[in-house]
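One protein chain is absent from this view; the other protein chains keep their places.
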Amino acid sequence: MVEIEQKKKSLGSVVISVERCKGCGFCVEFCPTDALKLSDQYNAKGYHPPVLVSREMCNGCNMCGLLCPDFAIYGFMFKKKKK
Amino acid sequence: MKADPKGVLTGAIFLDGDHACAEGAIAAGCRFVAGYPITPSTEVVERCADRFPLIGGMFIQMEDEIASSIAIQGAVWAGKKAMTVTSGPGFSLMMEHIGLAAMTETPCVFVDVQRAGPSTGLPTLPAQGDMMQARWGSHGDYGIIAICPNSPQECFDFTIKAFNLSEEYRVPVLVMMDECVGHMTERVIIPPADEIEIYPRRYYEGAKEDFLLFKPDKDMVPPMVKAGDGYNIHVTGLTHDERGYPVMTTAAQEKLVRRLVNKIQLNAEKIVEVREDQIDDADVVVISYGITSRVVIPAIEQARKEGMKVGHLRLVIAWPFPEKRIRELAQKVKAFVVPEINYGQMVLEVERCVAGKARVVLVPHGGGSVHNPKDIYNVIYTSVKG
Partner (left out) sequence: MSEDLLEVDESMPINTVEEFLRMDRMPHIWCPGCGIGTTVNCFAHALETSGLDLSKVAVVSGIGCTGRVAGYINLDSFHTTHGRAIPFATGLKLANPQLKVIVYSGDGDLTAIGGNHFIHAARRNVDMTVILLNNFIYGMTGGQVAPTTPLTATASTTPHGNFEESFNLPYLAESCGAVYVARWTAYHVRHVTKAIKEALLKKGFSFVEVLAPCPTLFSRRNKLGDGLDQMIYFKENSEIKNDADTKTVSLSFQGKITVGKFVDKERPTYLDAMNDHYSKKFGEKYQLYKG
């Protein structure tokens, strides 16, 4: 039997404006796929901005973007390439 | 530009001051009035309520004076000329919003048909006790214009003038009537619309990207725009810069508020208006305004008949105060007699400008009725002889 490795393709991603983040944690807590975590890095204000846990987990739903009170993150879905 | 003929009630009509004021507003192009009933001003809004539906105007009786005084400002920013009307207690309630109009440079008209105060006072009887409040009533520093009619005809004419001044200087203008003038009925001549001069709102005409809502261009006055024209304006009562954005610094305060004060103060010579009678040879000058300016006439006539050299200076525009003219006169006259239906308000301005160069005598009156001309005559007599 040949094992076919199922590669999970990510459906979307996020854009994070690191310096705007004030570390409230809304995006991390309420991401429906748990795709975000707080980074170990600090931004200039001393907060830990979010970072993707792994690319494949993000589906680009933009829940984070709607929640973010500082306009520091938004999600987007990849557009399908036309054949 | 000339008045819009739609709505101008051309002719000679018997009107009381309140009704004439409403007709003046209509002739000036006012098509939004928000008000709240308060004696003795109510007839102004009652007439607007009656006349507006058929001339495309909007009248709404708001839930209180505070709502009225800000609803008119919303209407102005939507493009209308707007007015509200009240008396003493309502005038006090409106103070915050008079300050807002001054701060945001919103052109609008506030009519105060003065009655005896303080507090509820004598609702149906005249006084002139709100004159200082007209100048200083809202907190902080700002410039303001106040005009004093003394007849129903002037209620008509001066309300038009008030709208014109408010548009020219982008400032709230106060029409300081009183119960006597408001409730007296006289013949009012309303001219044809093409004889009524209207100052149209000065709208910005340049490139959209260059527009700054609070950048003055002419006489320290910025041009207006209105909501819905795509300028994405921001208007705030906070101290702001030329974009209209709040800036919390002393420098911004100095730049903005000093201009708000100077806008009126440094343009005062263009705004000030007095009516003088027999001043040239006068030893004593009577300074009066509003209804009192009619009450002094028999007193002055009697004094003149007896050979006393008395003149009359009437304040048409009470604020800004005609400082220059009073200072000039103080060099030549012996005394100023200031009758007012209060315990001394505009007299303080006279004293300030006269600066001790002549005598200044107040003829106070408590409110509730006009002076007895005899009392004014007596003071003229002692001022001339003394």
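Letters are used for the chains, namely A and B, taken in the order the chains are written, and counting of residues starts over at 1 for each.
The rule is simple: contacts are C-beta pairs under 8 Å (C-beta built on N, C-alpha and C of every residue); 3 or more make two chains touch, one makes a residue touch a chain.
These numbers come from a predicted model, not from an experiment.
Chemist: Which candidate, B:I72, B:A127, B:I160 or B:V221, sits in contact with the chain we can't see?
Modeler: B:I72
Chemist: Among B:I13, B:M62, B:L122 or B:L348, choose the residue that contacts the chain missing from this document, as touch is defined above.
Modeler: Residue touching the chain left out of view: B:M62.
Chemist: Considering the entire assembly, which residues of subunit A contact the chain that has been omitted?
Modeler: Here the touching residues of subunit A are 9-11, 13, 15, 20, 22-26, 29-30, 47, 63, 65-71, 74, 76, 78-81, 83.
Chemist: Which positions on subunit B touch the chain that was left off?
Modeler: 32, 34, 53-54, 56, 58, 60, 62-64, 66-68, 70-80, 82, 96-97, 100, 226-238, 245-246
The rule is simple: only the chains that are shown with their structure count from here on.
Chemist: Where the centres are mean C-alpha positions, what is the separation of subunit A from subunit B, in Å?
Modeler: Between these chains, centre-to-centre, one finds 61 Å.
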